[in-house]
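Taking it in order: structure first as structure tokens, then the write-up.
The other protein chains are all here in position, but one chain of the complex has been omitted.
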Amino acid sequence: MEKIELTCIMCPLGCQLVVSKDKNAITVTGNNCQRGEIFGKEEVTCPMRMVTSSVKTSKGVKACRTTKPVPKSMVFDVMKEIEKLRLKSVKFGEVVIKNVLNTGADIVITAND
Amino acid sequence: MVTDVLVIGGGPAGMSSALSAGENGSKVLLVERDETLGGILNQCIHNGFGLHYFGEELTGPEFAHRFRKMVEREKNITVLTSALVTKLGENTATILCKNGVKEVKFKACVLSVGCKEKTAGNISLNGTRPMGILTAGTAQKMVNIDGKMVGKDVVILGSGDIGLIMARRLTLEGAKVHMVLEINSTSSGLKRNILQCLNDFNIPLLYNSTIFEVVGENRVEGVFYGQVDEKFNKIESTRKFLKCDAVILSVGLTPDLQLLPNIEKSKTSGLVVNEHYESEMPSIFTCGNALHVHDLVDNVALEGKEVGRYASLYAQGKLESGKTIKVLHSADFAYALPQTLFEGEGEVELKFRLKNKIVRKWIKVKSEGVEVGKRFVLAGVPGEMMTVKFSKNGVKNSVTLEVE
Partner (left out) sequence: MVFDVLIVGGGVVGTAIFNKLVRIGKKVALIDKASDVATGASKANSGLVHSGYDPAPNSLKAKMNVRGSALFDALTKRLKVPFKRIGALVVGDDEKMIKNLYERGLQNGVKGLSILNRDEILKKVPNIADGNLVALYSKTAGVVSPYYLAISLADEGILNGGKVFLEEDLVNAEKEGEIFKITTKKNVFHAKNVVNSAGAGYNDVAKILGSETYPLSFRRGEYFVFGDTAPLNLKHTIFPLPTRLGKGVLVTPTIDGNYLVGPTSEDGDNITKTTYNGLNEIKAKASMILKNLNFKDAIREFSGVRVISGDDFIIEKSKKQAGVINLAGICSPGLSSAPAIAEYVTELLGYPLKEKEGLKELKDYTLLKNLPLKEQNAKIRENADYGEVVCKCEKITKGDIVDALNRPLKIRSVDGIKRRTNAGMGGCQGGFCFTKVVNLILKERKISYEEVLKENRGSFVALGNIREV
């Protein structure tokens, strides 16, 4: 059985969670509320992260983001996709990559025009 | 120039107060020193903004964009960008802008100029001063606005939120962040940032540790670092060398009140304010990070909204004050705001920061020994600004915040 220690980030209490993982089940101990259990389970199964960065355009770099969180393990891959872009100009809210790496998330421009 | 309400600073606090003053029927002049409104939000390209205010998670530029659009639509607001207020007095200000040096007469003013970062000079960082020592905010601007790398091998001094955010940013953009050094035994940064900005990338956070000396002539070549004792004295036996080419400082923020150098400041280094967030200088209101450094921009915007309304009412001669109630607090608190209230009816909110972490405690508001308000706190940390509401009906002289 695998045991992972985590600090819960759902509230300032910061419970020290122990997430135990075996073939059949994942159990969370050390949490004081249900949000801690959900957080603990998600962090060991499929942690998700929003990616923000900047795309390179001929008018300098422009801030961008994923429209929703992507698997944590894919963050650097998503960064590589963002790096591939060399755009002329972009507009606020413009989607510059659709469904990046099949994550279901788009890369959208967040910088002011 | 003449206006009802002059708002100085076009970040989230300023935009929000300008909006609310405008919506309340006052003519507003919103003065911003940069070319565009938004303030520091424009360089905070990470997410985590807006959950409280807009009910969805936004990045800094998106949060700024929404406010900018609202400001553009509000007919009572005139925006003046690339303009710096160089002098501020009661009912008059001097503005340096592309149209010249202008005098502005106002009925009320909202000082929402934000905060500034502590520098290497402020903390007497020892060693040389080569290129590569940057405050986190400056590094953030260079990376996110100019798209340039500040270093390949980075050490971050201080674990404030911007430092943590920059640890992740620099890692994603191709640098190796070797460590974050924190002189205290706890971090003032949010738990979420420690997890998502450091733990995700296996960046060590060393507590009770600091930089002893920076080495390098032209660019940073490395740092000597090590542990400190309880009095922050360096423990020489722990001294180690790390090769690096950048030192990013995230060692604190202070309200940037250069405009009013001779006015007495509070514990937050901001102005002392009454229930209406009016300072001891009549007609001057203040909010946002110029008053006290916030951890969430949503709270800045909410505070701006409230203060903009007060300033607007003041400008219209409709703001009523009363006998003063002093706001005091026990040693458990770093500060409490506002510093005074007015006697009268209705509910008021006090904002405060704790000195140390508390778990399962009551925050109580007492007036002359009698409890007038309370709030249960499951967990509270110094890094989080908190509030408590209570009814001030019948309260006189003073209230005191306590932890029980």
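A and B label the chains in the order they appear, each numbered from 1.
Just so it is clear, a contact is a pair of C-beta atoms (placed from the backbone, for glycine too) under 8 Å apart; a residue touches a chain by one contact, two chains touch by 3 or more.
Worth saying up front: this structure is predicted, and the values here are computed from it rather than measured.
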Q.
One chain isn't shown here. Among B:117, B:161 or B:384, which residue touches it?
A. B:117
Q. Which residue among B:46, B:234 or B:351 touches the omitted chain?
A. B:234
Q: Identify the residue among B:245, B:295 or B:402 that touches the chain left out of the display.
A: B:245
Q. Out of B:1, B:70 or B:149, which is the one that touches the chain we can't see?
A. B:149
Q | Where the unshown chain meets subunit A, residue by residue | A | 54, 56, 61, 79, 83
Q: For subunit B, enumerate the residues touching the unshown chain of the complex.
A: 33, 82, 84, 86, 96-101, 116-117, 119-122, 124-131, 134-135, 137-138, 141-143, 145-152, 173-175, 212-214, 217-219, 234, 245, 256, 258, 261-262
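Quick note on the criterion: only the chains that are shown with their structure count from here on.
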Q | Centre-to-centre distance between subunit B and subunit A (centres being mean Cα positions), rounded to whole Å | A | 26
Q | Interfacial residue positions of subunit B with respect to subunit A in the complex | A | 36, 38, 42, 45-47, 57, 59, 61-62, 64-65, 68, 144-147, 172-173, 190-192, 194-196, 200, 357, 359, 378-381, 383-384
Q. Quick one: in the complex, what on subunit A touches subunit B?
A. 6-9, 11-14, 32, 49-54, 56, 60-61, 63-65, 72, 75-76, 79, 92, 110-112
